[in-house]
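Omission of a single protein chain aside, the complex is shown with its protein chains in their original locations.
Let's look at subunit A:
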Amino acid sequence: MHGVTRREWTKELLRKKREKERQEILDYRELSDEVLELKNKRVANKDSLLKTTQLLNINPEFNTIWNYRREIIKLLAPSLDQTFWDGELAFTMDKLKVRPKVYWIWNHRVWCLEHYPNSPLKIWLKELAIVGKLLEMDARNFHGWHYRRYIVSTVERLSGNCLNSQEFEYTTAKINQNISNFSAWFQRTNIIEHMLARDQIADKESFIDDEFQYIKNAMFTDAEDQSVWTYLIWFIKESALKEHMTSEKYSSMLKELTEIIELINDDDISFSGKDNIWCLKTLLVIEFIQKDILKEDIKSKSREYLDKLIIIDPLRKNRYLYQIRAL
């Protein structure tokens, strides 16, 4: 009785499983041929709709079938009531739960919301709550973030209320949970630009100070994280925020940043003997702003940074060589 393993069992089970799956494949091919045939004949009735449901249940990535499904729904629309549309939303949600990264399901869901009878604000608000839940499960699903932006803009349009400050807080919460969430940082850039464009930031100076503190905090928490550096570069170079700073303030902020980044980089060198790629890249950006935008007369270290980068980041060697030539 000793040493009896259940290997034989497993083999037998595997054989059964393969048999079962072989049948499933046959069924799938048969159904798929059938639905495509219906599509070619442009059959639009409850039966053909049901067939697309069955096929999409098995393979929700079949975009042709989603297209066909919409054609059927459009033709049947006059006879479809609210229950149908609720069912259709539930159907896409079911599919998204299994495959949250399939474009066609997201696409179909948006289409449903738009074609929902009267498309009331209520369903969009509900949708905002749903996408919140979804981002709780996977905070870095870019489909979810993209979808959220779309829902927010529709809610804003239908309600006439601006959700910027609420959405700004939302990105803070998501970044606090995980500072590597680039989607959340990116959302933050969008919202800040919106808020500036609509003049929704009352005290710009303290807003900028707070944001700068927030970034510093993130840089020290994780200097290897690309999201933080990308956001920092946006903050000092790309965003409209800099237009709301006096050149003295802008200049002193850059100086402070240079000191911090040098501190972090020195610390990295003392720990691992290597420069931090992101520190050097950001220093380059800062120097560019100081010289080309603020026209400050500073001693350039760009060449030194680029020489180091060529060694520690050889994959981008030619880019750095190009930058050296452009100096």
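Basically, a residue touches a chain if its C-beta (ideal position, glycine included) is under 8 Å from a C-beta of that chain, and two chains touch if they have at least 3 such contacts; residues count from 1.
Just so it is clear, contacts and distances are computed from a predicted model.
Of the candidates "mRNA m(6)A methyltransferase", "Rab proteins geranylgeranyltransferase component A", "Trm112p-like protein" or "CST complex subunit STN1", the chain left out of this view carries the UniProt protein name "Rab proteins geranylgeranyltransferase component A". The chain omitted from view is touched by exactly one of A:Asn57, A:Gln166, A:Gln226 or A:Ser247, namely A:Asn57. Check A:Glu193, A:Asp267, A:Glu296 or A:Asp313 against the missing chain and you find that the one touching it is A:Asp267. Across A:Ile179, A:Leu232, A:Met253 or A:Cys279, the residue that sits in touch with the chain not pictured is A:Ile179.
Of A:Leu89, A:Leu128, A:Ala218 or A:Leu257, it is A:Ala218 that touches the chain left out of the display.
One chain is missing from the display, and on subunit A it is touched by residues 1-7, 9-11, 13-14, 17-18, 20-21, 24-25, 27, 57-59, 98-101, 138, 172, 176-179, 210, 213-214, 216-218, 220-224, 263-264, 267, 271.
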